[in-house]
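Below you'll find the structure I mean.
A selection of the complex's chains, in situ.
A and B are the chain letters, set down in written order, and residue numbers restart from 1 in every chain.
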Amino acid sequence: MHDTSMRPSPIVPTVDLDADGVQHGFLRLPYSRDESAWGSVMIPIAVIRNAAGPTALLTGGNHGDEYEGPLALFDLARTLDPGTVSGTVIILPAMNYPAFRAGTRTSPIDKGNLNRSFPGRPDGTVTEKIADFVQRYLLPRADFVLDFHSGGRTLDFLPFCAAHVLDDKTQEEKAFAAVAAFAAPYSVRMLEIDAMGMFDTAAEEMGKIFITTELGGGGTARAATVRIARRGAMNFLRHAGIVAGQPEAGETTWLDMPSDACFCFAEDDGMIETMIDLGDPVNEGDLIARIHPVGRTGLAPLDIRARMSGLLVARHFPGLIKAGDCASVIAVRVT
Amino acid sequence: MHDTSMRPSPIVPTVDLDADGVQHGFLRLPYSRDESAWGSVMIPIAVIRNAAGPTALLTGGNHGDEYEGPLALFDLARTLDPGTVSGTVIILPAMNYPAFRAGTRTSPIDKGNLNRSFPGRPDGTVTEKIADFVQRYLLPRADFVLDFHSGGRTLDFLPFCAAHVLDDKTQEEKAFAAVAAFAAPYSVRMLEIDAMGMFDTAAEEMGKIFITTELGGGGTARAATVRIARRGAMNFLRHAGIVAGQPEAGETTWLDMPSDACFCFAEDDGMIETMIDLGDPVNEGDLIARIHPVGRTGLAPLDIRARMSGLLVARHFPGLIKAGDCASVIAVRVT
């Protein structure tokens, strides 16, 4: 089931991935350190399984400061009745668990960005060991993969579900069908420029039906966005045929981010004032943000203007901004 | 003009508080430290003055991670035309400047919460020295005081302007008139239980017309809340008679927080799911938040239920919560 040419993973699961019923357990990853010579990282995992049927892998906490996914998945793991399931649901609600516990995008252990660490290494850092286990032991079991993201502490997004434009158009079509089933307020077709190390790509290269989300941000979760996540996860399982019934319908707006002109970057440090709110329309040349110098009063702010027309789908979240930070993202409606 | 029984403040202003015109400068606060033997903290200050008239003191950055105030005030300091002013506007857009530069509630130098440091001390910590200067050199000059707050990185608020219930009913009435002039979407009558060390109290005890705000939170600012702040500041100056014209009208809802039952505190660590969004109505006994254990899947969350009916005016912002954190605040409409 996994590539045996490599060293086996040091991770020891405390659940049996092939057993029926509900199991709550851990992926135990040995981690020797000053604070614990024979310590481990204990990554929660739940397996809900019932007889034959496809396998869905649901993941949250790929980045540790994004909460809609973990909230929906801890809830689902606790409440999903195996009697209503045909197949297997593997839930990793907090995949980069050290990052999730710290409330940070990356792991406090090794600063690893899990979503840039695939396919990982069994003898690498803690983050690389997690990636390797998912790559070699979990992904091969899955037919459907849903990886939850939000903006995290430093970005805020309009809530959307997305899949990638792929070379294999059959696979792509299936993925966009799953996006439609998820039924987020917005749906996005993404063309990945730099796929290096992404979980998305790892799943797609194995031919899995892979979808992802951005459901808010700021390092918090709103009641509205958690509801989107919870309904989307159930819709995804229904769409996959693992849970019976039709996905619950919901209106969605399809968006596209066609070019680099979608993104505006700061060229100075300062205090940012985003002039419009998420979802607001914008025309090319409009003032969308200003960076105010903070060393003294009386200085003019630096203007950031839209490089294309569309609507604001993402923005820098914290009040202070650094040169090089992404200030805003614009998308266009697909008609 | 100030209490001469104490040691003079070590702070040296680079502006003349009594000169007409526009001045942009600093309060230079000597601060010797390992990184600079003869260093200082340079707190930006602007003075816009024109002939006779009352004096308004406008302050932001009392807490360093609240941005509507600084955004409105840096802007006002740069754009207010002294030709349109009758009197004096003193602007401290980032009053606890070290905290503001760090993007933190308290000062990174001494962990001082400026709003709990009044009346301050000329020979105290950096934060206490700032409080002392404001207390003895700026507040005595002011007739009207507006201190901007928002929720900061760890709380989120419905946008409101507020004043305190005071013993002096004439002073109180004037303050609530100023709140009405500010014209935020919500207006709050606050009964301060624990006034120790607050800037509010320092101003009120000198008989000043003092109003304050909570205009959002999360350590960010939205375009909508910045507009509220900017309009509110101008309305306040118009109301004070410093800027000509009537305050721009706006609809407001008056709220009250009558008792301790408004506040719900967490009794466990975990991941918080607030079940309703800000402004939503709530009945006593409703589930308003759940704290999910994060150590493993399958455990029941801890329910937090409303202790009174009303609407949600504030909530814990970050996805993770600690025992003892305020989870939610409920207010009631004043009819």
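One rule holds for everything that comes next: a residue touches a chain if its C-beta (ideal position, glycine included) is under 8 Å from a C-beta of that chain, and two chains touch if they have at least 3 such contacts.
For clarity, every value in this text was computed on a predicted model and none was experimentally measured.
S.K.: Going from the 2 copies shown, figure out how many the entire complex holds in this file.
M.R.: The entire assembly in this structure file is built from 6 identical chains.
What we mean here is this: only the chains that are shown with their structure count from here on.
S.K.: What whole-number Å value describes the gap between the mean CA coordinates of chain A and chain B?
M.R.: Centre-to-centre distance between chain A and chain B: 35 Å.
S.K.: State the interface residues of chain A toward chain B in the complex, per the touch definition above.
M.R.: Per the stated touch rule, the residues are 22, 24-26, 42, 44-46, 65-67, 70-71, 74-75, 77-78, 91, 93-94, 100-101, 103, 156, 218-224, 226, 271, 273-277, 280, 292, 294-300, 317-320.
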